[in-house]
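Data first, discussion second: the structure below is written as structure tokens.
With one protein chain held back, the other chains of the complex are shown just where they sit.
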Amino acid sequence: MLQKIDVDYNNTILDVVHLKVYFPVRKWGPFKRGYVKAVDDVSLSVEKNKIYGLIGESGSGKTTLGRAIVMLERPTDGKILFMRKNLWELKGHDLKYFRRSVQMIFQDPFAALNPLWTVFKNLSLPLFIHDITDKKEIQRLCIQALTEVKLAPHYLEKFPHELSGGERQRICIARALILKPRLIVADEPTSMIDASLKGDICKLLVELKEKYNTSYLFISHEINVAQKLSEQMLIMYLGKIVEVLTTHQAGKYLHPYSKLLMYGMDYSIPDEVILRFKGEIPSALTPPSGCRFHTRCIYATPICTTQEPPLVEVEPGHFVACFLYD
Amino acid sequence: MEAILRINDLYVSYFTNFGEVKAVNGVTLNLNPGEKLGVAGESGSGKSTLALAIMRLIRPPGRIIRGAIYINGKDVTKMSERELRGVRWKQVAMVFQGAMNALNPTHRVAFQIMEAIRIHEKINKKEAFKKAINLLSLVGVDPARAKDYPFQLSGGMKQRVMIAMAIALNPSVLIADEPTTALDVVTQRKILALLKELHDRLKFSLLMISHDIDLLLHFCDSIAVMYAGQIVEQSSTKNIVQHPMHPYTAGLLKARFRSNFKEFWSIKGSPPDLISLPPGCRFRPRCDMASEECARENPELIEVKPYHFVRCLKVQDAAEN
Partner (left out) sequence: MIRKYIIKNKKGVFGISVLFLFGLIAVLAPYLATRNPWESFKPNLGISKEHLLGTDLLGRDVFSQLIWGSRISLLVGVGSAAGILIFGSLVGLASALSSPFMDEILMRFTDIILYIPKLPLLIFLAMMLGRGFLNVVLVMIFTMWPQTARIIRSEVLSLKQRPFVEAVKVLGVGTFGLVKILIPHILPLLLASLTNLTIWAVVYEASLSFLGLGDPSVITWGTMLYYAHVSGVIFIGNYIPIVAPGLCITIFGVGMHYLASAIQDVYAQRTRLWKPF
């Protein structure tokens, strides 16, 4: 999980090394500048054939991390390595290979599809970009992609505004899969889907993973959904990873914030338990000193206000950043 | 005891370029004084349209086609704009979806509350300001923040301000449309706790709309489940949880990601297309129990057990025998 000395390149798709993504914010005067520290020193390895759940609320930096991995955001510091090379140094053939290997699914399926294009055009675009020009082959691959997401071939002629939300998300999944990538970054793929239909999308993702051996980085704020889907969970708060665990250990969250997220989803837990945690998420512009969570944490001690807790391994594969467990 | 809000066979449609979108198709609903009723529904259920209709805020291309809405005994569908000004905010008020973004960013918070009060009631600025301060402390916002602008407040605080605006004139009915979206976990609970406290204190009747059935089960006394513009099941929370009778309700409960979760499950099919609804029962395409007769006519909402209404032929047949 942390920077190993001997990284297994056969098994790792991506290595995120001490990544920082800061967004400059200009205050009133031309000189005063603050930075929104969206991602603040995050390291992780994304391995083959594994579903990762990246959990956090808004402002945690999870979306920014996902976007940085697909090169939609530029790192302010640190690097992301793909095949031993820094992402932003990839050129030409290597860059194209990266694009084939790492894809993304967006939160709003309608906004993620070109509304002026048919489903066919939306699906076939990646094929054109990656030099597949034979018309028959394109047709075949598109129909195959639709079948994989359980949609009939006649959907090819439809426009996005003619489809339901669930269908649109399936098209986005089909588009991401059509190049058979090794990693798909899924940014809140179920957030805009009805509760009664979330299960299908999750089931689909798992099935496709088994079939194509794709890894997923499932970004979500819904911890209960991610839990059922992921093999490894990473919980973020204000730009930092606060806990990492495999789902066999799920339910045994140690970090106070992880526990809070769990309780929040469960209405059977009385209000008093949750309301003990005070305050709201602080602004990422001026994050609290020391442990970012200390302003809200009921277990906070003096050391929590001055020093940042390191991510330590409390049991094999389970890491927590909290002085309670140091 | 007379219901404080009575909706009788309400039909609301939007006449768009694509065709007539039948958002609300014959809704009959009663809200008793002091009751907390939850309206559960997903996309295409018509729940938000219902809320807007009660407030008479449906604008073209939408229109109330048929039906009546009685608030404190008077039918608001027949009222003029002038008469409505005496009803809106004074007898029925609403906390809108995404309310935090509904605040005017160029006005101070106290001013906006004052504005809401003064539009509907003749009091001078000084009095209104005092009232606004009181309201802010009532909803848990430090009155010192009264002169702040919305951008200086957090999401939770903005939501509280919206609630303050809604209860300003002590309405008999408060409608809360998705009051907790876009808020973090702790703030959601806080807002819910606030609503409960205000409800106990001010004794208004609450109509809460949400797509999160768990939230409604936790918060409300009774639940009405909406599908394709109709109420398909209505009963007390206890009954809904323990004996859900309509297949859609059962489906909603089953699809939740709970701790006793075994595998991923969804209700089959897609949300209803409100422009072309299927003949007969609207839920039929997605129902496992459906049969021939379900395609023939849309079932009526019938009270199959004391205070347990269901709109399903199969259930109604079984209850008769």
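As written, the chain order gives the labels A and B, with residue 1 at the start of each chain.
Here, a residue touches a chain if its C-beta (ideal position, glycine included) is under 8 Å from a C-beta of that chain, and two chains touch if they have at least 3 such contacts.
What you see is a predicted model, and the numbers here were worked out from it, not measured in a lab.
> Touching the left-out chain: which of A:126, A:256, A:287 or A:309?
A:126
> Tell me which of B:4, B:55, B:175 or B:274 is the one touching the absent chain.
Residue touching the absent chain, from the options given: B:274.
> In the complete assembly, which of B:43, B:112 or B:237 touches the absent chain?
Looking across B:43, B:112 or B:237, the contact with the absent chain belongs to B:43.
> State which residues belonging to subunit A touch the missing partner chain.
Subunit A touches the missing chain through residues 70-72, 95-96, 99-100, 102-104, 106-108, 110-116, 125-126, 129-130, 159, 161, 165, 172, 175.
Simple rule for what comes next: only the chains that are shown with their structure count from here on.
> Which whole number of Å gives the spacing of the CA centres of subunit A and subunit B?
Whole-Å distance between the two chain centres: 33.
> Please name which positions on subunit B make contact with subunit A in the complex.
Touching subunit A: residues 42-43, 154-156, 182, 184-190, 192-193, 211-215, 217-218, 251-252, 255-259, 261, 263-267, 270-271, 273 of subunit B.
> Can you list the residues on subunit A that touch subunit B in the complex?
For subunit A paired with subunit B, touching residues are 57-58, 164-167, 194-200, 202-203, 206, 222, 224-225, 227-228, 251, 260-261, 263-268, 271, 274-275, 277-281, 296.
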